[in-house]
Structure formats: C-alpha cells, structure tokens
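Read through the structure below, which is laid out as structure tokens, and then see the notes.
The complex is shown incomplete by one protein chain, all other protein chains being positioned as in the whole.
For chain A:
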Amino acid sequence: MSLDAPGCRISFTLNGTEVSADSPATARLSQVLREKVGAKDVKVGCDAGDCGACTVLLDGAPVCACLTAAGQAEGRRIETQAGLVARDPHGRHLARAFQRHHAAQCGICTPGMMVSAVALLRSGGALTEQVVEDALGGVLCRCTGYRSIIAAVLDTADRPAETEGGVGAVIERIDGWAKVSGAEQFGDDVSPADALTLRVIRSPFHRAAFRFGDLDEFRDAAGLALILTAADVPGENRFGVIPGFEDQPVFASDETRFKGEAVAAVVGRPDLLDAMPDFPVSWSELPSNLAPDLAVAAPLLHADRAGNVMCRGYVARGNAKAALEGAAHVAAGEFSTGFIEHAYIEPEAASACRVGDRIEVQCCTQAPYMNRDGLARILGVSPDAVRIRPTATGGGFGSKLDLTAQPFVALAAWRLGRPVRVTYSRAESIATSTKRHPSQIRMEIGTDAEGRIVGARFDGSFNTGAYASWGPTVASRVPIHASGPYLTPNYEAKSAGIHTHTAPSGAFRGFGVPQSAVAQEQLYDEMAGKLEMDRLEFRYMNSLAAGQPTVTGQVFEQGVGIRACFEALRPHWQRALREVAACNVSSRPHRRCGVGIAGGWYGCGNTSMSNPSTIRAGITADARICLHQGAVDIGQGSNTVIAQIFAEALGVAVGDIVLIGADTDITPDAGKTSASRQTFISGAAAKLCGEALRRQILRLGNVGGGAKIHLRDGVIELSENGASHSVPLPEANAQGYALEAVESYDPPTTPLDQNGQGAPYAVFGSAAQMAELEVDCELGTVRLVRITAAHDVGRAINPALAQGQIEGGVAQGIGLALMEEFLPGRTENLHDYLIPTIGDVPPISSILIEGGDPHGPYGAKGLGEHCLIPTAPAILNAITHACGARIRDLPATPDRLRAAILSLRNGGGL
C-alpha cells in the first residue's frame, strides 16, 4: 500500500474517535495532529525527539509524534493528553495529582509528562522514583525541577486539591486545570485558521554584508503573498528594552551582527514556503569577533560605543584598596561562565490580525505593555493602536521580555490585512533569543585575623552580544550585588557590558547576579579554608544583619533574612559533614563525597527606577467580582498569588473571583514579569485594590471594618455581630461595574550617586543553599545527592508555589554549574545544548523562612530569581570539598573536572 500526496487521506483513531486527515503521509504526525485534526494538546518544542513535548500513545506506546511519519499512524490508535484526561481513569487521576502537587508550572511539558506517565501507570508495575524517572526521562521540563512531577506520579491517593485559602494557604493553581487537562493555549495554539505563515530569512554568518536579488520577481514566482525587509518598516527599524539603548533592528539593513539575525521575512501558504527555492540574497562574510577580551581592537558594532563597550557599572564604599592591603588574609581568583540559553520548551510564537486601524498580536510574552510600546514605534502608530493579547507562555525566564517574533507578524498583517502567524523552530529560537551574559570576573576579598570581611574588589566583564537588550541592567545590578549578602565595609566593584558578534545577551533569572555569586561564593570557601573556619560559620559571622549598611549604604531595619537562612541550614550542614566524612572513609577511593554551601541575595524590582504595577477590579451589578490581573503568569503562579492577596484584602473567597487578563485592552499595566517583582509589586497593588474595594462595599453597607462579605445569588451580603443584610449595588458604569477600584504600587527607591550609593531596592530577598554530591574522580562526573534550600521569602503567600520556584531555580542552577553552555553556531538544538533531565535533579528540601517585610504585601518578598543564585556555587564548593579540584571556568563538565583533578594530582595535591 502506498500513501500518496495529494489527495491522500490518513485515517486513525484519535482518543477513541475515527478521524481522517488530508495530508502528505511523510509529514510529521505532530504537525498533522495539530494542524489537521485540531489536537493542539500535542505540543512541539524541538521537532527532533529531544524534548518529548509531542509525546502521544501510538497503540498504547509513548512515541514522539514529531519523529513519526503521519502515514505510519494509518489505521492505528492515538491517544493524547486531552483524550486521556477525558476518558482514561489513569489520565483523570494524574490530572488531579498534577494539580495537587503543582506539577505543572507553565504547563508546556505537561502533555508529554502526563502521556508518558499514563503508559507507566497502565503497565501496572510497582512505582518507585527510579521507575518514574525512567518512564519520564524523555520529557524535558525547564520550570519545575521535576521533583513535583515525580511526586505527582507516585501519589496514588485521590484526594481533591485545596481550592480555597487566602494568604499563606497551599491552594492549587487557579489557572491550573487547563494545563493538566490539555486545554491550555500557548503562542502557536491560537493561530487563526486562515492565517498565512511567515518565515524569517537569517544570516548564516556571525557578521556579513548582503545584497538582495529581485525580490518582487521572486515573490511572484514563488507564489508568496509578501516579502518584508528593512525597507518595509514604516516606523523606526529598531527596538530595545532600556530607554536610550534601543539598538536592535527588526531587519538588519547595512550588515548583520550575529549569526541568525533577520534580514527579511517571507509570507505565504506553508506548502508554498516548503517548496520555495533559495531566497535571493548574496552574502559576503565580514571579519567578526566573538571574544569580549578582543573587543577593544575589533570592528565597532555600534559607531557610538567606543571600544565596543556598551556601558559600565560602578559601586564604591570606603577604601577597598587600603582595606585589602591591610587585610590579615586575602583570597583572590578569576572565574568565567559561558552563554546560557533559556531553553523554555515553548519556542517563540506570535500571530497578528489587523482590525481596522489597529493591530492585534497574540503571543507568548512576559511584558505585554513593553511589547505594545515597542511595536507601536516599529509600526509608526500610537500605542493605543496596538493590542497585545498574551497567550499562555511556555516558560520565559527573562527572554520573553524582549520583542522576538511579534514585529514580523505585526508588520506583515498590517500590510496584508489578513492574519499572519510565525512559530520559531528550535534552532531559530536558540540562535536568536537573548542569553545569560557570559562573564569574566576577577575578585579579591580580605578579612581581619578573626575572619571578618574588611574589603572586597570585583571587576566583571560581561559579553552583551550584538545588541544591548538588558545588558545595562546587568551592568548596574552586578556591582550592587557582588558582595553577596555580607557586611563589606570597604568595597569597589566595576562591571562592563561588551559587544561581540553573538546573539544578544539579555535578562535571565538573576541579571548577572548568579555569575557574580559563582566568583564570590567560591572565594568565601577559599577564605574559610585559609582561616580554618567552618564554611557555614564563616558566612554566618559575616552575614548582614538588620541595621547594617549594604555596599550601596542602604540600611534595612527589618527584612534582612540571610542569618536566618544559615541558621536554618546549620543542623543539615552538620549532619551532611558527618555523613560525608563517614562516606569518604568507607567508599571506594575514586568516589568522593562532598558538601558545599553558598548564600545569595537579590533586590526585588527595577534598580533605582520607578516600576509601578496597577491592578483594577470591579463588581458587576449581579455581584460578580472581576479582577483585572495583568501580571503575566508564565508559570511562576502570579494568577494564583495575586488572586490570593486580593481575596484576602477584600475578604472574600478565591473562588468568588473572576480572573480577567492579561490583555493590554482590558488589564492595566502590571509591569513586566521579571526582576522577582510580581508577587511583591503587583501583589502590593492587588492588596491596595482589594482594600479599596472593601472600603467601598463596607461604606455602602454602612458597616464597620470587621464585617464579613458574602456573595450569594447575585447579591452582596454583609454580616456583622451576628446580623446580616444585603447591599444594594449602584448602577453599573460604562465598564459594566457597579463598584470599581484601580490601585497602583511603586516601591520606594532612590537614585544611586556616582559611587553607586543610594537605596536601589525597597526589598532584598536572601537565600542559602547546600549541595551534597559524589564525584567520580576517574571520570570527572558528579552525582548530586540532595539540595537543601533555605529562602527568606518574607511571607509565603502560597507555600507550594514558593517551593515550585525554588525547585525550578535549583534545576537551572544545576545546569549552570554542570552542563550548560551555548556556543554560537554549534549548539543550536536540545541535544548539543544540554539542560538537566528528570534524572539530573536530586531531591530538594525547601525551607521557607517567613521573617516578613515592611513593604511587601502581607510581608511577602519576591523569590523567582533568588532560587538560582546560590545553587551553582554550592555545587562547585561541594565538588572542591569532595575531590579538592576547584572549577573556576564553568560548566564543570566531566572533561573539565577530570582535567582539574589530574592537574591537582600532578601538582602534588590529593
């Protein structure tokens, strides 16, 4: 039998229903399931078998639909997440377990995880952690750190999840059911059926000049609807995220500055795009520079940035030079880290429609309002003419703050007047999205004879790539944080962002602070060694306490949590030290155990800049409470946290709230989802908003502040002192609300002076983590045994969400320490760029420390970025503890670690 295109129909059973699709039989099954039979619960993250998001059951066996020819499914039985949750007892059970355990954060990996888990549960074997890991090892998750997923699969009980509770309650994610049932819609899932497809033509060289052939002729010959180049940008052909640094073109016009930079886009029917001959562009490769240390002499990437220095940062306090000269002990070293790719499982996707004189863009994003303003500038229209409708976002971690795919589809739809869609391939996503800045750091610390830090000097150079993106933020944040959460009276820290011909570095969980912590926390271990002090006690002794100034001279009287973090770890630390000693006596000589510790801190919100959030809420005439919540939930849980805060402030149940947004037409600006600011800043706005609405209701009902609010059958009932009465609601306003409140919160900060002195953040969160591991000295491999993470969260609004952030951050820290490094042009897929799999993340114990905070809502601080900061240095310190070798140039891959162990032996150590 031959399955032929065209006119061939492929028939199979999809979730119990016979379906048939009109498709070439060689097409990827994932493509056919999504595009022809509407099974959008089958996700595509790589088209290469590397991520497992496309996992379906084919006659009961899990396979990657992206590697299966559609014709191979002919006559067979296919089951997907949505079908399994609807029809299969294991599927239903797992959906509930995933909800209870918060095992879906962004949810993009959830279909692959649950489908794989159903196959395991059906097999009926005994369930152990190992068995679950083997069964789910083919699915990558970048958000959760996997531990909650393992727990969910192992949980055979069928308790319902908690859905109610205000501040402090572990309730399930209020937007979670869509994610565990297969209904969630991500960037590509919402593309209009009649949309044309857009593909981007990109530079094959790190730097090149280029010339187009006859584009009109090519367009007509290939049957395309449109070709876009720099000449077709009606507004400004540039974008960026920091005012004054908008330097990235939508389409390169003179030369390309990194491999993968866009020069043109083609728009048309997908089959015609597949058949399109080579695009008429001729390239001439130009000399390029990928190394920041050679940037001074390299060709300028931007004419106005001498020496290819984008910008610098500086913080100085006391006299660091003199303090280090007079120090009893000094530890110094050089450290480096590479490009880190965000590797969210959902590649960038966007679609756009022109609606009259407005453009509407649906996309995965972390910053709808910034996207709106950036697009308006590119299109040459007012921001009001642009509407951003964020879809569910399948992971962001900083890279989905910047514009990526949106300008292309917006320009095309604007011109064509019909919907246009684009979804990046994995290679495109990795080649062009922003990265964590590679760092080269020199640091020196000094103590007095007792081990008190007297001074520190830090000099960090950060490869910011071809364009600025969030580079200025990294340059300014790092010197403020590079001391770590320790009292450092004499301090000088310099940073510089350097341009090279690589993909732009931007925002990635921690904005440069994880890199500086790798240097600082390793030096702290070396110093403890010189002092012959316990490594935890050395840190504890130097930890900042309330009332002591930070390196910018800021003094907090409350909410300084680092000591509490170390205190919480102390018993675990002492246990681990005993266990390690015992293990190293008994085990085989080439397997050495070790334990490491590191601290970290992070200022929540933008640095010394206004960054308000606004939250709006209204009550309809029939007493429905609508919360316009624009703080985009990219998996971290802001939909749930902000609803919990709002419900608490208003005094109603979470279940009474109708969540609306995010959408720039209907939710006010809650700022961007970054800098660990949403729980703190948007949360504070939600609290003010809930309180304001409560005051209005109580005033209307003429009751005291202690009255209780109930919503019953379309009316509001107030009860006070045993009596209750209903409140008549006024007529609805133009927005449809009888009562409405809009409140903003902007954290108090002050600008920094020329020495970086001032109050850059209203709130700092701190953390300390401990890593236990085993090094195979013959192979240079590391087996993690356990991570213990103590976090000062102020107040945990929802402890399960806080724990989820910690576990996910730790997993990314593991990747940073042990395996991740993006090499431009070489690791543009998920089998050469490695992120941790389910087998690489050990059990994680989270300790939440709730010391409160005077600014945060109910005392809550941000947490998203803190989780990652101590992980890598804790692991590196544990490696040194285990085998003596210190890895200063990350990642600690087996070859590097083995080389370090060997050179130690040759040098007479060990």
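A few comments on the model shown:
Heads up, the rule we're going with is that a contact is a pair of C-beta atoms (placed from the backbone, for glycine too) under 8 Å apart; a residue touches a chain by one contact, two chains touch by 3 or more; residues count from 1.
Methods note: contacts and distances are computed from a predicted model.
One subunit of the complex is not drawn; among "ABC transporter permease", "CO/xanthine dehydrogenase FAD-binding subunit", "Transketolase" or "Acetyl-coenzyme A carboxylase carboxyl transferase subunit beta", its UniProt record names it "CO/xanthine dehydrogenase FAD-binding subunit". The residue from A:81, A:99 or A:116 that touches the chain not shown here is A:116. Which of A:222, A:653, A:666 or A:899 touches the hidden chain is settled by the complete complex: it is A:899.
Remark: the omitted chain is touched by one listed residue; of A:103, A:135 or A:316 this is A:135.
Touch with the chain omitted from the figure is made, among A:27, A:430 or A:675, by A:27. By the touch rule set out above, chain A reaches the unshown chain at residues 1-5, 24-28, 47-50, 52, 55, 58, 61-64, 66-72, 74, 116, 119, 133-135, 137-140, 274, 425, 427-428, 778-781, 818-819, 823, 826-827, 831-832, 834, 836-840, 893-895, 898-899, 902.
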